[in-house]
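Everything on this sheet refers to the single structure shown next.
Every protein chain of the complex appears in place save one, which is left out.
First chain written, first letter: the chains are A, B and C, and each begins at residue 1.
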Amino acid sequence: MVVQSMDDVSPSKWHLAHTTWFFETFVLEPFYPGYRCFNPAYAVLFNSYYNSVGDIYPRPDRGLLSRPTVAEVYDYREHVDAAVTVLMSRADQRTCGAIADVMTLGCHHEQQHQELILTDIKHVLSCNPLQPAYRANSEQVADVTASMGWARYEAGLVRIGAGAEGFAFDNERPRHRTYVAPFELAGRPVTNGEYIDFMEDGGYRQPGLWLSDGWNMIHERRCTMPLYWQLRDGVYHAHTLSGTRPVVRAEPVCHVSYYEADAFARWAEARLPTEAEWEIASEGATIGADLLETGALHPRPTRGGDTEPVAMLGNVWEWTSSPYTAYPGYKTAAGALGEYNGKFMSGQMVLRGGSCLTAATHIRSTYRNFFPPDARWQMTGLRLARDAR
Amino acid sequence: MVVQSMDDVSPSKWHLAHTTWFFETFVLEPFYPGYRCFNPAYAVLFNSYYNSVGDIYPRPDRGLLSRPTVAEVYDYREHVDAAVTVLMSRADQRTCGAIADVMTLGCHHEQQHQELILTDIKHVLSCNPLQPAYRANSEQVADVTASMGWARYEAGLVRIGAGAEGFAFDNERPRHRTYVAPFELAGRPVTNGEYIDFMEDGGYRQPGLWLSDGWNMIHERRCTMPLYWQLRDGVYHAHTLSGTRPVVRAEPVCHVSYYEADAFARWAEARLPTEAEWEIASEGATIGADLLETGALHPRPTRGGDTEPVAMLGNVWEWTSSPYTAYPGYKTAAGALGEYNGKFMSGQMVLRGGSCLTAATHIRSTYRNFFPPDARWQMTGLRLARDAR
Amino acid sequence: MVVQSMDDVSPSKWHLAHTTWFFETFVLEPFYPGYRCFNPAYAVLFNSYYNSVGDIYPRPDRGLLSRPTVAEVYDYREHVDAAVTVLMSRADQRTCGAIADVMTLGCHHEQQHQELILTDIKHVLSCNPLQPAYRANSEQVADVTASMGWARYEAGLVRIGAGAEGFAFDNERPRHRTYVAPFELAGRPVTNGEYIDFMEDGGYRQPGLWLSDGWNMIHERRCTMPLYWQLRDGVYHAHTLSGTRPVVRAEPVCHVSYYEADAFARWAEARLPTEAEWEIASEGATIGADLLETGALHPRPTRGGDTEPVAMLGNVWEWTSSPYTAYPGYKTAAGALGEYNGKFMSGQMVLRGGSCLTAATHIRSTYRNFFPPDARWQMTGLRLARDAR
Partner (left out) sequence: MVVQSMDDVSPSKWHLAHTTWFFETFVLEPFYPGYRCFNPAYAVLFNSYYNSVGDIYPRPDRGLLSRPTVAEVYDYREHVDAAVTVLMSRADQRTCGAIADVMTLGCHHEQQHQELILTDIKHVLSCNPLQPAYRANSEQVADVTASMGWARYEAGLVRIGAGAEGFAFDNERPRHRTYVAPFELAGRPVTNGEYIDFMEDGGYRQPGLWLSDGWNMIHERRCTMPLYWQLRDGVYHAHTLSGTRPVVRAEPVCHVSYYEADAFARWAEARLPTEAEWEIASEGATIGADLLETGALHPRPTRGGDTEPVAMLGNVWEWTSSPYTAYPGYKTAAGALGEYNGKFMSGQMVLRGGSCLTAATHIRSTYRNFFPPDARWQMTGLRLARDAR
């Protein structure tokens, strides 16, 4: 719970303390009169990126913290949980209303970190030559690849984004008009087998398939397959949260960067969908794929999507071709919480749909996740789209 | 003509040889039967980024080339110019047609490098403690700031992009529909004086104004003012192609990164325009501002734009809020020339309008320039936009 | 026990496993027929630098090992301890003789790592903004600086190095002749108070006092005082294994690099001793200063050395002016243990005398410690010397 294997990864201990700090900082401090801070130094140590709140301990150094110990972090959590419980039980209706929004945000924030804890543990364990498993899994997956059809959508001036009701992050709002040309969307995500075909057709060696930044990345980091894959005696294996095992062709490919997703799509004579296309197609999607609650911890083969797209929610995050920018009319929240999403609107790409590590109550059709185009340690895959005539 | 002051900069000698190589590679080799290559090694040395054509000499090492000498590069140019002339005079009509497109592209390519030669020389000279001038200029500019109004545009489903006729780069096509909400656009670019107000109001010290990547950039590089500026005895000075001189408040600000432009706009309670907004507003714009032909080599104060935007073309490149991506339906050209624009469609922002270093025959309303958001050595400024009700 | 705060530092867990591995590799595997390796993967994970033995897990990545856990490492240790005990109890006299040398080396090796565990823990804790203590210490040290005399030594052809009898590392041998010009050696190490005088006289700002590499180092790393020092409200404080507390002027200065020791000596119009000078002067030295057994964990003020040098053994390691090279006639041991010392004979400086973290049975007059001239995290101080007429 202490190790940080790269700058993007945080120790589990840090995630625990940070989500606790979030409630202490945004719920207890403003709303609990006389609240006594557990340890003032934590305000710096466990602030992730909120410049408005004060100093920030450097992210790449999170793995240097031998103190507080794991036990101390659990004490911290208990302290804050107890105080929040007291606050909630005592608060009058007016205060409750004011607190509710931040409490809700804090819970969604915690769900995000629950997913990150798993992706980060996966990365930490992958760096260990002993290749330990997080949790054993003896389930046998049937390696049967479902057929893939295309669903067609007509051109039109549509609305996307979250409406005013219910919880949504600020970056999903406002709901607004956008124009979409006719397109088709693949019925299911791309599989490992299809990705191996791309690899074996020389996909990583044809510059014409790649964005320039992607071509540079795969050469600098010597990428020739998805993250966590390796060849053992001619057989592709993948490091998973259940240990290292042969790659199952029928499973959705995951741990590919945007650059790899984009190159694959070009090789397949298709393209990635825009986030507007994805959102229109996903409206009313039922959750039929692996989410955190199934306990699979790895995406399993989906059924076929011949007439309509399946597995839009869950399974793997799907890269879109849309850079992460503000929706027209977007406003950040006032104060430090305004830093939650808005300031990251450059240099990242939108991902949609959640993964097998995402909680079911966390994901929705309008949800906009975002990561830099070279990120691979998240549960990231892709679904194809193409222009329609 | 030999020095390379940073990876982005190329020696003048290299620009000369590269634009020559472009004609040799894309015009002479395919179309001139029996053409004899001037020096086969140049195919590698002066290939900028066309992976399909062959090996590429590393960009950061262009400043290591003491050979070929400047004289040899001029010989190369003369050799290729002569061969092109012969080819053109001898070609039958059918060949002429085939050559015409590449010849036209070669000329526009050369115009791009003419601008780069100037921005690169400016950077090279700026690294020299002797601060030499490229060309002296004794003109006195009247430091009178014109008033700035706002032009209003209604919502609508509009068309942007270049039509099928005439020359345009592939990234300007196809002309397509997009929806634009009502907005207002500033009549003229932001001035140095306005930018100094931002600086003196603590603009570089307020994290709430900045994108996260921008905040990191200004701290890592210790930016507190535009590139090429310095404080001498309390007076802002700027290094220009005519030497170092006091900053003129009425001039458009230039040499700011996208991050700085974005932060300024937020400080000014406005935003940057999208490229669609910019293009709509610029349609039919007359060129009234400094372009290369005026010889100013530095943007001069513009007249006021009270009822309609002025200086849309020329003066300074204007950062838009649009990431550089493919237009719906975009297709790259076949072969190596397909690498010209398409593979750079990630991680960059669109700039519009040309600058005082751009040739008048090169710029147009649909022209999409693009640079990474941290680039500052180009002639980059900004114009404000805001939502309209 | 898991954190690695810089490349030079190893996690405590790693030190424990590595010293265990040493006995497994050099005692059990060659001498215990049928010995069953605890875990073959450990052969790579816990090999520090013995290329002849096989692959080596990268040193900078030791902090990435969340597995084996601390409990597993203790199991490993128990397993190896038990096997060694069995081996020793069963071995016949001839085998015992063969094993004895390696067992002795293994114990001295372990003593070295016991010191490193403490210096490494000190560094790890120093990186933590909470500045935790390793072990509290409420002892009050009397801040009384003893007077410092000089002892004189005549010129002569002398012998230094360890004789053939008794344990010594290979780098202390052979005992050999060397010529020493007349010199004087300071009676005691340099104190914090004297070092503060140097600092306050602008010692870190006068280039004439510094070796060129040292001048570069203090600028690159912004050194203005010893490692672990900081100014709080105008008072120098030092991070120690017992927490952060005000600097005691009478204590020997420690955590200075060779470059700082050398610059101080030049400022004091003296120089550092050569290792030959130091060794001659230390012959017959009685141990009167803090070694590991006193439990001080920090060097305490020494008594005065007016007529002969005191505190030659213990207290602080003393930088000499001698680069670490082979003695004339030096031979490395055969096999992997030949890598123990010999291959490090470049780019390092000799330190003599042990420190308050060194075991009493580990140190002796001929002992040659060595570290790069920029190393500061060891318990390194200095004693002055000067030419005599």
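Note that in this section a contact is a pair of C-beta atoms (placed from the backbone, for glycine too) under 8 Å apart; a residue touches a chain by one contact, two chains touch by 3 or more.
Source: prediction; values computed, not measured.
Peer 1: Which of the chains on display does the removed chain touch in the whole complex?
Peer 2: B, C
Peer 1: For the chain not shown, which residue from C:30, C:60, C:207 or C:246 touches it across the whole complex?
Peer 2: Answering carefully, the residue with contact to the hidden chain is C:207.
Peer 1: May I ask which residue of B:130, B:164 or B:235 touches the chain that does not appear here?
Peer 2: B:130
Peer 1: From the list B:64, B:86, B:155 or B:231, which touches the chain that is not on show?
Peer 2: Within the whole complex, the residue contacting the unshown chain is B:64.
Peer 1: Consider the whole complex, including the chain that is not shown, and state which of C:106, C:161 or C:373 touches that chain.
Peer 2: Per the contact definition at the top, the residue touching the missing chain is C:373.
Peer 1: Which parts of chain C are in contact with the chain that was left out?
Peer 2: So the residues of chain C touching the missing chain come out as 49, 51-52, 157, 176-179, 181, 207-208, 210-215, 258-259, 262, 321-323, 325-326, 328-329, 338-339, 343-347, 373, 387.
Peer 1: For chain B, which positions touch the chain that isn't shown here?
Peer 2: Against the missing chain, chain B presents residues 2-3, 5, 41, 44-45, 57, 61, 63-68, 124-125, 127-130, 132.
In this text, only the chains that are shown with their structure count from here on.
Peer 1: Select the category (line, ring, star, complete, other) that matches the graph of chains linked by touching.
Peer 2: Here the contact pattern is a line, an open path with two ends.
Peer 1: Which chain is the middle one, judged by CA centres?
Peer 2: Chain nearest the overall C-alpha centroid, as shown: A.
Peer 1: Between chain B and chain C, what distance separates the C-alpha centroids? Give it in angstrom.
Peer 2: 58
Peer 1: Whole-Å distance, chain A centre to chain B centre, using C-alpha means?
Peer 2: That pair's centroid distance is 35 Å.
Peer 1: Taking each chain's centre as its mean C-alpha position, how far apart are chain A and chain C in Å?
Peer 2: That pair's centroid distance is 47 Å.
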